[in-house]
Structures are given as structure tokens and as C-alpha cells.
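One structure below.
A single protein chain has been omitted; all remaining protein chains appear in their positions.
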Amino acid sequence: MITSFLPLVAAVLFAIGAIGVLIRRNAIVILMCIELMLNAVNLTFASYAYELRSMAGHVFIFFVMTVAAAEAAVGLGIVIAVFRKRQSADVDDVNLMRW
Amino acid sequence: MLVINIIAFVAIFSALMVVFHRSPMVSVVFLIVNLVCIALFFLFLHAQFLFAIQLIVYAGAIMVLFVFVVMLLNLRKEEELLPGWRVQRALAFVGGPLLVGALWTALWRRGRSSEAFPGSFGSGFGTAEDIGQLLFNDYLFQFEAASVLLVVAMIGAVVLARRKES
Partner (left out) sequence: MLSLLYLIPLLPLAGFVINGLLGKRFLPKWAISAVACGTVLLAFLLSLGAVSSLNNLDSVASVRGVLDVDPAAQRVTLTVAQWLAGGSGANGAVFTIPWGFTLDPLSAVMLLVVTGVGFLIHVYSVGYMAHEEGYWRYFAYLNLFMSMMLTLVLGSSFPVMFVGWEGVGLCSYLLIGFDYPKDSAADAGRKAFIVNRIGDMAFILAMSWIFASLGSLGFTQAMAQVGKLTPSAAAGIALLLFIGACGKSAQIPLYVWLPDAMAGPTPVSALIHAATMVTAGVYMVCRCSALYLQGPAALTVVAVVGALTALLAATMALRQNDIKKVLAYSTVSQLGYMFLAAGVGAFSAAIFHLMTHAFFKALLFLGSGSVIHAMSGEQDLRKMGGLKKLLGITYPTFLIATLAIAGIPGLSGFFSKDEILWKALGHENRHGLGGTWFWIAGVAAAGLTTFYMFRLVFLAFFGEGRMDEETKHHIHESPKVMTVPLMVLAVLSVAGGWVGIPKSLSFGADLNRFEHFLAPVFEPVMAKEAHAAGLLAEGSVAGHETGSGSGLEYLLMLATLGVVAVGFVLAYRFYRSRPEIPQRLAERLPTLGNLLANKYYVDELYDAILVQPYWRLCDFLSAFDRKVIDGLVNAVGAFTEVCSQFIKLFQTGQVRRYALWFMLGAIALLWYLV
């Protein structure tokens, strides 16, 4: 029961995170939505690890967390650097790389 | 089972709040709530080690980092949701359900398969010892690579965030 229910929940969480990435303008909030998506993926992995009785799923979750941590750190560093230059954490202001 | 439903409901509600609340600070708090729910899910899934790690690393360290940055940048001004980006918003709201639909269809197509699988858990499933065994034996290279990744990220964060000597 649990294993058929949780992946559905994870899918919903993933979609919500996706919508958030598309809708919000604040860079930090976007990063948070990305964390949301990553967690949904983690949840899916965990439930399948449980279903298939395999620890490989847990290992993968471990690595996803590692990468999420690194990415959050670097992303926030970028946001701070941009904020210093432009006094704004709005991603729409970061639009110099265009035609 | 009821507990899981409640936790699922809380998780989804907090996710919606993360996305739709205007204040970033509030969003951070609700994200923490969401992470705790995920951790509880891990617990139910016999992933004890991960439950602990989630709480310590994710909800503990990463979220604290977020809080720091939100405070540092003092973002209290309210941002309007989508001025002049109506198409994007519409497409996003269309895409979301579509995405869910796709994933749910995939899951449904997969069907139930747990019956055919070995029923019992090996002892130590989900413990630190078990993960440790895998990490240091089968996935050693990936483990070391991950550590390199962390070092790089550390350096990157430091370089990006420091003040330039003018």
C-alpha cells in the first residue's frame, strides 16, 4: 500500500516544485523549489528501495543529498554575488546573456 | 496508514505554501516543514539512516543556510507574482497537472509488483552499517568523487561570496 501511494505523492510534490520554479521571481525561492523537487525524487527512490528491498536506492539518495547541499551552497553564493552588484535578487534582472 | 495520509497532506500543503507565499521567510519555514515530512516518510520506509541524515543535513544545515541568506539579503519586500508574464504563468499551471498526469500514468502502467519480490528484509536494512558497506565497497569511487564535489563547492561558495578588494 505504502509503496504505491508514496510515489504518487512524490509526483505531486515534484510538480509543485516545477511550478514554483517557473512562477517565482525571487532567486532564493526558486532554489528552494529546486530543493523541493530533489526531495520528491528522494522520496521516490526511498519508496522503491523499500519495495525492491535494495539498498542501492538509499545510496543514491545519499548522493542526491550531497549534491543538493553543494548546489545549494554554490547557488546561494551566486545569489549573494548578484545581489551585491544589482541590489536585487530578481532573476529577471539577470538577463545580459542574450542576442 | 492514516498517519501516512496525514503526513502526505501536510507535505503537500507545505509545498504549496512554499511556492505560493509571498514572503521568502515564510517559504523557508514551510520548506522546513516539508523536509520534516519527507524525513518521516523515510522512517516509515525503513530508511532510518536517511531519516537521520535528512533531518541533520537537509533540514538542519541547508535550511539554516537558506535562512542566513534570506536574513542577510533582508528580502522583506513583497514581490508581485508575475507582472506581465501571463503566458508563462498559464503554461506553468497547465504544465503542472500535465506533469503529474504523465508521472501518474507511468506509475499506473507499471502496476503492482511487490508481490513477486522477496518478502523479507535482510537485517540491517536501512542502517548506517548497511549503507556504509555499500558506499565503501561497491560505490567507493562515487563516494570519493562526491567528496571532491563538496570541496569544489566549498571553494566555489567562498570565492563567489567574498567581497572584492577594491
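Letters A and B name the chains as they come in the text, with residue numbers starting at 1 for each one.
Here, a residue touches a chain if its C-beta (ideal position, glycine included) is under 8 Å from a C-beta of that chain, and two chains touch if they have at least 3 such contacts.
Note that this is a predicted model, so its numbers are computed, not measured.
Colleague: Of B:V70, B:L103 or B:A157, which one is in contact with the hidden chain?
Modeller: B:L103
Colleague: Which residue from B:I6, B:V26, B:L91 or B:V158 sits in contact with the chain not drawn here?
Modeller: Answer from the full complex: B:L91 touches the omitted chain.
Colleague: Over the whole complex, note the residues of chain B touching the chain we left out.
Modeller: 85, 88, 91-92, 95, 98-99, 102-103, 105-106, 109
Colleague: State which residues belonging to chain A touch the missing partner chain.
Modeller: 18, 21-22, 25, 91-92, 94-99
Throughout what follows, only the chains that are shown with their structure count from here on.
Colleague: Note which residues of chain B are touching chain A in the complex, please.
Modeller: 1, 4, 8, 11-12, 15-16, 18-19, 24, 27-28, 31, 34-35, 38, 41-42, 44-47, 49-50, 53-54, 57-58, 61-62, 65-66, 69-70, 72-73, 75, 79, 81-82, 88-89, 91-93, 95-97, 99-100, 103-104, 107, 112-114, 117-118, 120-122, 125-126, 130-131, 134-135, 139, 142, 146, 149-150, 152-154, 156-161, 163
Colleague: Can you list the chain A residues touching chain B in their complex?
Modeller: My answer: residues 1-9, 11-20, 22-26, 28-29, 31-33, 35-36, 39, 42-43, 46-47, 49-53, 55-56, 58-59, 61-63, 65-74, 76-81, 83-84, 89-90.
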